[in-house]
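These notes concern the structure reproduced below.
Every protein chain but one is kept in place in this view of the complex.
For clarity, chains are labelled A, B and C in written order, and residue numbers in each chain start from 1.
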Amino acid sequence: MIKLTQEPIDTTALLADVQHEEAGAVVLFLGTTRKFTAGRETIELYYDAYQEMATQELERLEQEARERWSLVECAIVHRLGLVPLKEASVAVAVSSAHRGEAFEAGKWLIDTLKEHVPIWKQEHWADGSQEWVHPGAPSSSVTGGDA
Amino acid sequence: MIKLTQEPIDTTALLADVQHEEAGAVVLFLGTTRKFTAGRETIELYYDAYQEMATQELERLEQEARERWSLVECAIVHRLGLVPLKEASVAVAVSSAHRGEAFEAGKWLIDTLKEHVPIWKQEHWADGSQEWVHPGAPSSSVTGGDA
Amino acid sequence: MATTKILLFAGARELVGQAEVTLEVNFPTTAVTLKAALVATHPELAPLLPHTLLAVDTQYATDDTPVSAGSTLALIPPVSGG
Partner (left out) sequence: MATTKILLFAGARELVGQAEVTLEVNFPTTAVTLKAALVATHPELAPLLPHTLLAVDTQYATDDTPVSAGSTLALIPPVSGG
């Protein structure tokens, strides 16, 4: 199950989706908005996506994870728009008969999502500046403006 | 945070406990009652514990995990008594600045819990028999009786 | 020559100040040729462009991926979801 949403991620519903009588293990990963990055203070994050492509890439990731591991259920939800401190921008939930597979698949899914899925994070720093995060590319911090 | 409980595990409260503005990653593991084990059908599981010692061992695990990894929060809840199909008997939730630590600590905690904490599972098989699970020891299935 | 649109996202959108740009292109062409045309018309993209990928019909392209008229094109800066 793949979803992009502007709303807070409903982890209760997500866990209910992946809990299954054929599964003995569930692993849920949440990526949450952290206050400090290398000493700089974040007040919130903003996420944007190339939605059609992101959905398709996430579906491909789910399919590949199901080929690599024997998963019972697999769900990935990414939130878009503003994500306040402590709240989840992404949730990956997998279930499997035994725990090793759920941990491995969950880790691979979030690692691969962060490498390949066309979704971008904009830092909203406490000093009022905003900055799209493009790993490996030159920084282009913008002061003020709106997300 | 360590808890033994007779009630269903409240994963919403547990996630809220570990989500923190210093954390960018949360990993939740649930061990859930699976219907089939090596072809045999389970109708439910029953868990018992040496409660004083189990609490103390779980606290020791939390402390050791905090020494090994830089965790923000760490919570372990084990349910005792009957646990129906699909429901969680155990939940391990950890948060950390970055995801690698949360995955490693979560995996280590559940692996180590299963090796060291004095809690026992009794299979309630669909054929009416009941069996305490003691890995490595001779089996002693009991037909009928009450948990 | 035909007119084609390229979708922009995140830092690329911010540099250009628009969600898409229009290019005049001779089809068929390749991804690398389109990127060269893009930086010629939008030099403000120059610092970011070497770090971007082109997506053709929502698939990541390599430099020599052929691009025909009517394809949906998008410039993909380094991703940072999660």
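Simple rule for what comes next: contacts are C-beta pairs under 8 Å (C-beta built on N, C-alpha and C of every residue); 3 or more make two chains touch, one makes a residue touch a chain.
None of these values were measured; they are calculated from a predicted model.
Chemist: Which shown chains does the hidden chain touch?
Modeler: B
Chemist: Please pick, from B:28, B:65 or B:113, the residue that touches the omitted chain in the full complex.
Modeler: The one listed residue touching the chain not shown is B:113.
Chemist: Touching the absent chain in the whole complex: find that residue among B:78, B:107 or B:124.
Modeler: In the complete complex, the chain left out is touched by residue B:78.
Chemist: On subunit B, what residues meet the omitted chain?
Modeler: Counting over the whole complex, subunit B touches the hidden chain at residues 31, 47-50, 52-54, 56, 78, 89-90, 110, 113-122, 132-138, 140, 142.
Here, only the chains that are shown with their structure count from here on.
Chemist: Starting from the mean Cα coordinates of subunit B and subunit C, work out the distance between those two points in Å.
Modeler: Their C-alpha centroids are separated by 50 Å.
Chemist: Could you grab the centroid distance between subunit A and subunit B? Build each centroid from C-alpha atoms only and quote it in angstrom.
Modeler: Using C-alpha averages as centres, the distance is 25 Å.
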